[in-house]
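Supplied in structure tokens, the structure appears directly below.
Missing here: one protein chain of the complex. Every other protein chain is in place.
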Amino acid sequence: MLVVEDVHKSFGAIKALDGVSLSVEQGTIAGLIGPNGSGKTTLFNIISGFYEKDAGNIRLNGKSIDGLDPFRIARMGLVRTFQVAKAPAKLTILENLLLAAKNQMGEKVLDNFLKPREIFRKEKENLNKALDIAEIIKLKRFKNEYAGNLSGGQKKLLSLGRVLMANPDIFLLDEPTAGVNPVLTLELVDVIVDIRKNLNKTFLIIEHDMNVIWHLCDLVNVLVAGSNLTKGRPEEIQKDERVLEAYLSGSKST
Amino acid sequence: MVLLEIKSIYSGYGDMEILHGVSMELHHDEIVTIIGPNASGKSTLLKTIMGYLIPTKGKIRFNGADVTHLRPDEKARVGIGYVPQLENVFPPLTVTESLDMGAYTMPRHGLKERIEEIFDLFPVLRVKRKEKASALSGGQRQMLAMAQALMTGPNLLLLDEPSAGLAPNTRIDVFKKIQEIHHMGSAIIIVEQDAYQSLRISNRCYILVMGQKEHEAPADRILEDERIKKAYLGG
Amino acid sequence: SGAIQAKEPVKIGAIIPITGTSEVEGQDMSRGLQIALDEINTAGGVLGRSLEVIVEDTETRPKSGLDAVHKLIDINKVPVILGGYFSSVSLPTGNYSNSQGVVQLTWSTSPALRKVGPFFFGICGTDELMAANTVKFAIEDARAKRFGIIVDNSAYGLGVLEFSKREIKKAGGEIVAEVKYEREKADYRPELQRVFAQKPEVVVGTLIGKDARTIFKQAYELGLKPQSGWYLSWISLATAPSIPETVEGVKGLIGRLKGKAANRFNEMYQEKYGAPPQTVWGHYIYDAVWLTALAINFANSPEPKAIKDALFKVAPVYRGVSGGGDKTFNADGMQKYEVYQRMVCKNGKLVIYQK
Amino acid sequence: MGVLYFFVYLMIMANVYGILSLSLNFQAGVGGMSNFGHVAFFCIGAYTSTLLVMLCHVHFLVGILGAFIASGLFAFLISIPTRRLKADYWAITTLGAGEIVRLFFLNESWISTGHYSGGPFGIRGIPRPWESIIPGNIYPFFYLFLTLLFLGLTYFILQRLINGPFGRVLKAIREDDDLPLSLGKNIHEFRVKTMVIGGAFAGIAGGLLVHYTTYVDPFFFMPMETFIVWAMIMVGGIGNNRGALIGTLIIQLLYYSTRFLKDYLPIEAQLLASLRMISIGILIVVVMLFLQEGLVKEKKRLY
Partner (left out) sequence: MLFQQIVINALIRASELGLLAIGLTVTYDILKFANFAHVEFACIGAFLAYTMNVTLGMNIILAGLVAILVVGVLSIFIDRLVFIRLRGASSIALMVTSLGLGIALRNGVRAIWGARIKGYAIGLQNPVELIGVRITPVQIFIILTSVISMVIIHLILKRTKLGKAMRATSANPALAQACGIHTERIVRWVWFMGASLAALGGIMIGLDTHLTPRMGFSVMIPVFAISILGGLGNPYGAMVGALILGLTENIGLYTDLGKILTLNGLIGNLTGLYIPTGYKLAISFIIMIVVLLWRPSGIMGKRER
């Protein structure tokens, strides 16, 4: 579904990505792990069109998405979250969620006057969906609260809520549970598993919380210093000496 | 000796009260972890201690003096260091400049050595010393934020989710470092979500729920308490 | 109730740029107005009542000027409005006062004013006369062939520009530079460079108030001088606030202010405000107030229609302090004669020019 | 009677400025585009309608439509190259664009309707719509009704856009580009559309103004006018249309009432005029101090 081939990116003298490749199959959950600064977020930024890459190839459903604007990539069914949660301060939680719904007719100026009724109906539908999602991310109580007033963890939850609402074909989640309390994290893991199972969606997840990775992923990619170290099923990765040394155990490796 | 004493403080944002009478204390040789669900008021508590929010009721005493109404910079000068949960670096400043800023209250001599010590603690930062903070990865920023707060060797260090976004190996390192810092004479309050590691190096633990202190116990006791583990630490 | 009414003052309105771009000129207007009012009321007022002027600020903004006339006409119900100095203000305000049958006397000089309507009067000669005379002055005096023109970028300045150009062409002269400057700027060196780049023999045009001061000063500092001198329309506008050395020898025209009346006005002004007037506009508003007072008395009524008719009657017999003194209106309600005086700046004073 | 006419005049001006405030509020309050050259659209609308009606002899309504289109087009033109700029850069760039438009109409005196017209001479004799069939003494009432109609139309259209999904995207764009981009919103397109819609309505306001004053010249469109409209939407409460209208009324009132106050103060005209402007300035400051979010806070959209 998503294929990344030999992507390079440097910022001045720093080689952030030095030939990274990975692929994510339709309907699977792939993990992306690696030490801090290994280039995970940079890769996300490149896939989603926020950064330009220096070299390499990225295909989504067989089509190249090189050089497309971020919003076009999103419309092709790939939506990402940000590591540092973004929460427009003057939009309420519900508005935040509604914003994410795709194909909104009401975003077209003229349709607002030509097809008001349809827009109204669609809004209602979206609203119900948004309320359901607010329930899942435990923000229903705050539904009319400005997003700017949320706690750190709640902002992270809201990010997740927005992608759920956007309901793309492939989700790119950058540390979705960092700062979220562990009990809720477990629930969210179940939610993701459900979506994958019932809707056959695809996920690529960056996470430093190994519980999440081990629970969720079908395949884990390990990145070190901007290149692939290895990939494999969680069980394999867990035992891989190189991964243990570079990432999991607490020696001075960074 | 009690270093920090919080007596039944009420605090919040504007009209919205978040903390409803929280009390706690901290001895000068302690590490204390605060856990609790999202939005329970943990960050709000740290902001109140640091002086960003002024409690409507209650008292905060530090080293025996009433510091309830001191501004954050005055708190920094009496020896409280703080690492916020979000926005905890100076984006346009380079790593070295940021560390320099962390040592703002200190005399300039010995600064170089101090920075070198910090670099020993976080070797990544040495590599990145000429980079702007905005060019760091999420985890590197987190380290920089900690490093900045450590520049002065504060008596009390408030850490708001220091391990969020850190790779597992780094996380282990960071907690080791926190312990080292503690041995060098700082009392520490840590707010954490994934609290296993934090609890391992802590003396005591507070559980904050809905702006109130729900529970208080020695750290090892918490790790043994299955009910609490299930409710707050995810089993 | 008749007795009480008799004591009530007759109120007329004035719109003056007290603040904003033209505030310096506005100051003189307020003062000229006050001097005339004091005289009239000491002399017994109008219709046995005292004359009062409600002064509104136009902020040198058309919209604000409109607000002001609406208030004066709709609320204060004045029969006469004086002013609208800036033609961007006089034109729209004139349209309204004219449509409401209220008399307006302006001292704007744009030729466009002619068409406003029967209730609209101009008490200052329009630009074409002034510009033509200025060019004539330059040609006769300096035998000039190569002209530079500098004007401020307003309806007034452009009027001067247009008519100066016409006159120069008629006389077979050559225009080597044509510069419009924006008001109220601190630096006119680029504009000066342009005027003098082609070495004009004379520079004609018009410079206003504080800008003129800057322009002359900077020209002096840069050593820029037309070979045969400056010839300016409304020279007093340009030289009044300027530094004497920088305007030495600058020539130009003014509406003739000489004569007993004008001298008396200048003395009164000096006495009352401790300094001579900076511009001629105090003179014009002074005449406007007097003309109004005379017209009201002549008509024996404060009704606009009567005042309008009376204005034509009283103007020819009135000797004013501005523009040569003869304030006779032509059929358009504009000035029939405007007598200009050739002046030169000597030791910081404007004196009558003699070859 | 006179008082009534004055009131009608006030209300006509309030309606014209109301349209300006609504359109600026749409761009700035909702879309976060701090446009400091709003007066440019006002100006282009005024001139377009004037020239269409006077030179092409079209009907007033066609003139207004022309104003709508021309200002929208100009908004489109300037928003294409500048849409990538950050807020403050944008603010000053638009301020510059506004001045360039004014300088254009000031310096290009061939844009005129005859002798002594165009450039700083201004254009006189702009016809008032339906003047021949409406008696003079009720004409102001008619014009009041007309401007009210346009104000209502503007309000209705902008309100509908703000309250729906379109407005939601704008509010998100107001704070940050990356999030809406990541959700598939073409932010540049939204920005351009917002500018065009706001600009077009400001053009209507321009047309309405000059068909009432029957005169136009470039000095109607100094930067100060934009500042005044800004003060209107800030005082009323930025981000919501009701606030923008209330703010318009308040600032208008400030300007007028200070004129009346002075009639009762025995102070010299010079000083008085200064004091009047000082009090207008101070009142703006005071309103901002006590009502930081304006009189009417931005309404939270509750579900």
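Letters are used for the chains, namely A, B, C and D, taken in the order the chains are written, and counting of residues starts over at 1 for each.
Keep this in mind: a contact is a pair of C-beta atoms (placed from the backbone, for glycine too) under 8 Å apart; a residue touches a chain by one contact, two chains touch by 3 or more.
Worth saying up front: this structure is predicted, and the values here are computed from it rather than measured.
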In the full complex, displayed partners of the excluded chain: B, C, D
Among D:Leu106, D:Ala244 or D:Val296, the residue in touch with the chain that has been omitted: D:Leu106
Residue of C:Lys11, C:Arg146, C:Lys180 or C:Arg342 touching the missing chain in the full complex: C:Lys180
Sole contact to the chain not displayed, among B:Arg77, B:Lys130, B:Arg200 or B:Arg221: B:Arg77
Residue among D:Leu4, D:Leu55, D:Leu149 or D:Ile278 that touches the chain left out of view: D:Ile278
Listed residues D:Val8, D:Ala28, D:Ile126 or D:Leu146, member touching the removed chain: D:Ala28
Touching residues (missing chain, whole complex) on chain D: 28, 34, 81-82, 84-89, 91-93, 95-97, 99-100, 103, 106-107, 223, 227, 230-231, 234-235, 238, 270-271, 274-275, 277-278, 280-285, 288-289, 292-293
Hidden partner chain, residues of chain B it touches: 50, 52, 71-74, 76-77, 81-82, 84, 87-93, 97, 100-102, 104-105, 134, 148-149, 152
For chain C, residues in touch with the removed chain: 19-21, 23-24, 26-27, 153, 179-182, 184-187, 189-191, 193-194, 196-197, 209-210, 213-214, 217-218, 220-223, 241, 243, 245-246, 278
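Operating definition for what follows: only the chains that are shown with their structure count from here on.
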For chain A paired with chain C, centre-to-centre distance based on mean C-alpha positions, whole Å: 72
Where chain B and chain D are represented by their mean Cα positions, the distance between them in whole Å: 51
CA centroid of chain B to CA centroid of chain C, Å: 74
Residues of chain A touching at least two other chains: none
Residues of chain C touching at least two other chains: none
Residues of chain A defined as touching chain B within the complex: 11, 14, 33-38, 40-42, 83-84, 138, 142, 149-155, 157, 175, 178-186, 208-211, 246-254
Touching residues on chain A, where the partner in the complex is chain D: 48, 50, 69-72, 74-75, 79-82, 86, 88-92, 94-95, 98-100, 102, 104-109, 112-113, 116, 119, 123, 127, 143-144, 146, 162, 166
Of chain D, residues touching chain A in the complex: 157, 160-161, 164-166, 168-169, 171-172, 174-176, 178-187, 190, 193, 197, 239, 298, 300-303
